[in-house]
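Of the protein chains in this complex, one is absent; all others appear in place.
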Amino acid sequence: MDLVFGSVVLGILSGGIYALMAVGLTLSFGVLEVINIAQGMLVLVGAYFSFALEHYWHIDPLVGLLVTIPALFLIGYGIEWAFLRPLRQDRVALSILVTYAVALVMEGLIGLWFGDNFVAIHAWYVDAAVDVFGLYIPYIYILGFALAIVLLGAVYLLLYRTKFGAALRATVQNRDAAVLIGIDVQRISTLTFAIATGLTAAGGMLFGATNAFNANSMLDLISRLLMIIILGGMGSMGGALIASLIMLVSVDVVSVVWTPNWSTFAFFVITVVVMVLRPQGLFGAPPARKV
Amino acid sequence: MSDILEIQGVFAGYGGGDILRGVNLNLEPGTITCIVGPNGAGKSTVMRVVSGVLHPRRGEVRFNGERIDHLSPRQILQAGIVQVPQNRSLFPGMTVEENVRLGAYTLRDRALVDRRLAEVSEQFPIVKERAKDKAGSLSGGQQKLVEFARSLMLDPKLVLLDEPSMGLEPRILGHVFGTMVEMSKAGRTILLVEQNARKGLESSDRGVVMESGRVLLDGPAQGVLSDERIGDLYLGGHVQQH
Amino acid sequence: MKTRAALVALTASTLLLAACGTTTSTSSAAKSPIVIGVSVSLSGDFSGDGKAILQGYQMWVNDVNKQGGLLGRKVQLKVVDDDSTTQQTLTNYTTLIGTDKVNLVFGPFSSLLTIPAEQIAKRYGYVLLGPAGGAPNVFAEKYKGYAFVQPASVVNNLLTFGQMIDALPAAQRPTTVAYATSNDPFTQPQLPPLQAELTKDGVKSVSYQVFPDETPDLTPEALKIVHSGAQVVVLGTTSVPQVQAFVQTFVQQHYTPKAIIATSGPDQGSQFATAIGAANTEGFLVPSGWTPTANTYQNGKFVREYLAKYGGTANAIPGDAPEAYSVGQIMAQMVAKTHSINNATLIKALHDTTFQTVQGPMKFGPYGAPVGGGTFLVQWQSGATQIVWPTSIQQANFEYPKPNWK
Partner (left out) sequence: MKPNNMLAAGVISLALAILLPLTVLGSSSAGVIAFVVLVLAALWAVYTIEKRRALLTSLIGVIAAIAYPLVFNSTEATTIMFFALLYVAIASSWNIIGGFTGYISLGHAAFFGLGAYTIALVADRLGLSGGYGLFAVALLGGVAAGLFAIPMGYIALRLRTIHSFVIVTIAFLFMYQLLAFNLQDATNGSSGLAVPQPDWSGAFFNIPFYFAALLLAVLTVGLAAWIRNSRFGLGLMAIRDDEDKAAGVGVDTWKHKFTAYVISAVPIGIAGAIYAYFSSYIYPQTVFDPMIDLTIVLSAFLGGMGTLLGPILGSLVLQPAQQLLTLYTGAAGWDLVLFGVLFLVVILLMPSGIVPTVVERMRRARVQEAVRKADALSQDAVPDAAAEGGQG
């Protein structure tokens, strides 16, 4: 097995998993103009749901998605309705605070419910792996990547092949004009946030199957996701996917060829350099709207 | 009553303060009415009140005799009023055709939408010529025409045009205003707000002068144009600026 | 807007009520009890260990009160949460000592938080017994009133592993070893002494990595070890998920070293087994100061009472609890010896005595580093932990080489 080859392959596969977590964040930014600090926590909520289903009722995590995705959809719906919709001015700034507070409440409740012990999601496909040129690729990574492609593909179709998608994209590009042509921006916002949160359930399950976690893992996760969506271009779904791959591959490769200590730093440098050369990110639209 | 739109004693504003302070205005069907006035007079706010983006604190707005001042933008759109806002209002990342189709967002009948699209494309050739291009790649004047085209997708009775000349090169202004006159001839009522007062009034039937949230003068466009006080205050200076 | 605000207000008040309902109030039954101030992590990153430490303290208080308390006075704990932050730890110990005027204090979890606690204790001249503050920088503070209540200071933690490897028959002795450690003050200092010893014994280092403690995904680090093909793996881990991350990749890549040891994680009982899978625990080594079966002072009683109170199995008892219990045992012995709860008097008594604890006998150097003692090695065998080294207290033979992952 070649070490660099291995880390590139695994980086790409786990990049897909991160994309699933980041897409929700970038979508809700694009449509609602909010930075959802609670996204990291929502990933963990999704992970805990899958864990609970598997641990207490022995429901396979993949099958469990049929329950956890709708559950997180509803949670997202509720969060938007209760906390984001009332925000009128300073949406970006206020959303940081509101969603952080929401994340704290969820962290506290999960801590009370599940305790602080680290848990991990188990399934036969988590530990088993297939041999590819001497590198064993775990099924969970292949599965996660496939799931990411399927779900992101579904979102793509929703965005580009439906009337709802057209309205959503219109809202992203010009919110005021969208109102004037009769788009119910509020309804679009709520549904987008709910869909984004629902997707996060899948990201959470995969995160939980590839890492051990507890409720405190939130802050680290959200900082990574934020870097991903800004590198990809905020609001851009394809950008989130590509940036996830760049992040995971660059971190993994720097870790093996140099040292893990500097790998995250290298990614930060890449992000900052890209931002300086191209402030809208790799795939972001140039800032048409006023800031 | 024969007036298509009646605004009576409207007070409206943001965050507790009023910008409109007792506006009265009636529009006759099939005419072009142009509102002029200094910055902050409340011209655009009148537009927002009519299109339902802003609800008046006091007063009434009637459309074809029906109260509409409590309706949502969507309901007002369905009633037959369309606004073309002053800033660029196309969705730059979507194609011209997608943009125009979105003008009929509130319609569920697909066949009707296709039919309207065909009509509008005929009226505005650019819609057909650049159908698959991103709207953001069009020039300012072209974008304005596409916005007009989009606004006609619902076959509106009343079109609100908020400063269509803004940001456009002088040489294409004639084309834009000509298009507006054609729309009016097709039987649509038009309410126009124009910073370029002379140009706006020249293409209009009626002129309305606003100041400090109230209507100061209301009469035939030619009369307003030739009114000395108004000329000094709002026309001369602005024409030179442009 | 109004409905929303009302809903939120309703939720808030419900939560408030619930919080009030769950707050436990400590009743002061006896006259003038001895109050011991404790600041531990009940929330935040260290809350798992913090809560286990609190269990140990509370068990000791129960035991000592059953025997009539200290100097005839009942003992009472005053517990505050440090939220796993140094800032709150500063506030907490300042409050406990300066404002609440508690008679004695016990230490928090981790070297990170022990230093601020040590600062405050030093400022007021309080004796501070730390169940989990053994990093070199804690001793570098040079406070005579501090003691680290574990059998070996951090730098010596892994040395017994070196001795055990050295003791293997020459034919079986491994030739290569891979190291990976978190950049944590608790783990990082443990590896260099072991590396020096193993190198001296002819075991070659084929990989040495330091990774940031916050990294959740350790796949590349694990791949690098797999790639090195080392026969022995030494992991400087601070938590269960770090061990889990390595093991997951090892399992997936079908790589089984002959021996694997981790500084922290395998000592977390059932939590460890849940995270890496019960079958995969087989053969895992961890340096430890305590096991439930060790024949040390009051250990049997401790284990019985722990299981009676918190349930579970003996192997599931987290190592923090007996460490905290030992803190209490030492305090009791110092008080009994000096007939005083005066901190200045107690500090003098800290240095010239050997104390008996559930972790075995203990003695401290001038700035609180344990002297003479050493850790022993514990190995997971058939789902239970067994002492495999030193041979004098051995419960089972060292299982070597480690069997394949399941």
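Observations, loosely collected:
Think of it as A, B and C in the order they're written, each chain with its own count starting at 1.
We adopt the following convention: a contact is a pair of C-beta atoms (placed from the backbone, for glycine too) under 8 Å apart; a residue touches a chain by one contact, two chains touch by 3 or more.
Keep in mind that this is a model prediction, so the values were computed, not measured.
Of the listed positions A:92, A:132, A:146 or A:257, the one in contact with the omitted chain in the full complex is A:92. Considering C:65, C:94, C:270 or C:293, the position touching the chain not shown turns out to be C:94 (whole complex).
Remark: the omitted chain is touched by one listed residue; of C:70, C:104 or C:135 this is C:135. Of the residues in chain A, those that touch the hidden partner chain are 29, 35, 83, 86-90, 92-94, 96-98, 100-105, 107-109, 111-112, 219, 223, 226-227, 230, 234, 261-262, 264-265, 268-269, 271-272, 275-276, 279-281, 287, 290-291. Remark: the residues of chain C touching the chain excluded from display are 4-5, 8-9, 11-12, 15-16, 18-19, 22-24, 42-43, 79-83, 85-88, 90-92, 94-95, 97-100, 112, 115-116, 119, 122-124, 135-137, 140-141, 183-185, 188-189, 212-213.
Quick note on the criterion: only the chains that are shown with their structure count from here on.
Within the contact network of the assembly, the step distance from chain B to chain C comes to 2.
Chain centres here are means of the Cα atoms, and by that rule the chain farthest away from chain A is B. Legend note: the chain whose CA centroid lies nearest the centroid of all displayed protein CA atoms is A.
Chain C has its Cα centroid 73 Å from the Cα centroid of chain B.
Measuring from the averaged C-alpha position of chain A to that of chain B gives a distance of 42 Å. The touching residues of chain C, when paired with chain A in their complex, are 1, 4, 7-8, 43-45, 47-48, 51, 183, 209-212, 214-221, 223-224, 226-227, 239-241, 244-245, 248, 251-254, 271, 274-277.
By the touch criterion stated above, chain A contacts chain B in their complex at residues 163, 166-167, 169-170, 173-174, 176-184, 285, 288. Contact residues on chain A toward chain C in their complex (touch as defined above): 1, 3, 6-7, 10-11, 14, 81-82, 86, 108, 111, 115-120, 122, 126-129, 135-136, 138, 210-214, 216-217, 220-221, 248, 251-253, 255-256, 259-261, 263-264.
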